[in-house]
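Here the complex is missing a single protein chain, while all its other protein chains stay put.
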Amino acid sequence: MYKVKLNTFEGPLDLLLFFIKRDELDIYDIPISQITKEFMEYLHYIEKLDLEIAGDFLLMAATLMQIKVRMLLPKEVDEKGEEIDPRADLVKALLEYKRYKEMAEEFSVMEYNQRKINYRGNFSADPKEAPEEIGSLLKNITIYDLIKAFQKALMEKPEEIVHEVKKFNVTIEEQISYITDFVERSNYVHFLDLVKGMTEKIRIVVTFIALLELVKMNRIGITVSEKLNDFVIYKLDDGTDL
Amino acid sequence: MEQIYKSIIESLIFASDEPIGATEIVKAIKEIDGEDISVSTKDVEETVDYLNQCYKDNDRAFRIIRIANGFTFATKPEYAKYIGYLSSEKSRRRLSQAALETLAIIAYKQPITKPEIETIRGVNSDYIINSLLEKNLITIKGRAETIGRPLLYATTDEFLMYFGLNKITDLPKPREVEEIMKDSEFIEQKRKIMMNEIEEELENDVDSGENEFD
Partner (left out) sequence: MEQIYKSIIESLIFASDEPIGATEIVKAIKEIDGEDISVSTKDVEETVDYLNQCYKDNDRAFRIIRIANGFTFATKPEYAKYIGYLSSEKSRRRLSQAALETLAIIAYKQPITKPEIETIRGVNSDYIINSLLEKNLITIKGRAETIGRPLLYATTDEFLMYFGLNKITDLPKPREVEEIMKDSEFIEQKRKIMMNEIEEELENDVDSGENEFD
């Protein structure tokens, strides 16, 4: 007489393994009608307890019935002429499941051992110095990085007080050719080098706008620089990288 | 006091989540080994002094310090800059909950404007958006065609790398997350059937078994 506790079983495969073990059945030669009967009794038992029957159990019941029927029919053969055991897929599934169920037991042992180990509990008392800024995290450059670099370039310029309103002596077109000349000569240029020596803010602004225009026209490309808040402008040929 | 309690006191201070008082230590020991065990708070104090002398003699990088009426371990101040570097690295790697939330909104609704993000989160998000921009997890993807032409935010390639995704469409769909949680009542029923939920006291677990250290 065996007593079955409901929560012993993780699912239909687990239940079938239980029957196989309990009745010392050969997993490769499962008596399908016997095990189907047991399985159905278990289903009724769950019903009796007014529990929702898991669809997985119903699905397995259907599978068992199907195998049972196929066992009664004339033997099927595969392309090599060998008999197909209608139980083969079920056996495979049972063994596969059993394999991991075993490993779960290994895991349980590991868990048990590990629980005897405690890690350091309180880190709040460790003195820490706020670190200096280290390296750049940026891996690819975006419009936002451009703007930051641009701002830096502006901020590093000494403020010049301009007393009279002058007509801008620089145009986008001029700066476009200024930049293209640069990249034509050396294939690439750092942004900070490009604006080096520009004393008027407006010239840097216009250069930057020119740069954006060129990017938009696919005539230049922009990539990350090893220097913080800087970037590299390089020549593009027909929209492709050099 | 027996010699073994020096180690037990050391392990208790080491593993405690917060500074632990001498009284607590004595209580823990007596609770496990019995009331008649001769360990006093004075013994604890003396043990801490003894341990600190050991650490000093052996040039250990840490000490037990007295803080908030208790004992706790702390590394020596001369290593502060190295530790500071580490913790800054970690804060770079880890995203705060608020940042993660904002990032998620942007990831799922991109391109999205700040007002839209703030409507969803219900709080001002300037700081978080800036820090995400700084970490290069999001970027500006142009402007919306609405009034004021607010900036549009979207995630970056770095974002994908950070989360181990190939492309943005690989993000789990909210529907999929819901699916995992679907029909929670049914699942709860099942859980009761399927799970052996046994609450165990640690003391039941500890046997005299293997010691993997020695």
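Labels A and B are assigned to the chains in the order they are written; within every chain, residues are numbered from 1.
The working rule: contacts are C-beta pairs under 8 Å (C-beta built on N, C-alpha and C of every residue); 3 or more make two chains touch, one makes a residue touch a chain.
Every value quoted in this text rests on a predicted model; they were computed, and no experiment measured them.
Q: Of the residues A:93, A:172 or A:198, I need the one that contacts the missing chain.
A: Going through A:93, A:172 or A:198 one by one, A:93 is the residue touching the chain not shown.
Q: Given that one chain is not shown, which residue among B:83, B:112 or B:154 touches it?
A: Answering carefully, the residue with contact to the hidden chain is B:83.
Q: Provide the residue numbers of subunit A that touch the chain removed from this figure.
A: Missing-chain contacts on subunit A: residues 1-6, 10-14, 21, 27-28, 38, 41-42, 45, 48-49, 54-56, 60, 93, 95-120, 123, 126, 128, 134.
Q: Please identify, in ascending order, the residues of subunit B that touch the omitted chain?
A: Where subunit B meets the chain not shown: residues 7-8, 10-12, 14-17, 20, 24, 28-29, 31-32, 54, 58-62, 73, 75-76, 79, 81-83, 85-86, 89, 164-166, 170, 172, 176, 179-182, 187, 190-191, 194-206, 210-214.
As a convention for this text, only the chains that are shown with their structure count from here on.
Q: With chain centres taken as the means of their Cα atoms, state the distance from subunit A to subunit B in Å.
A: 21
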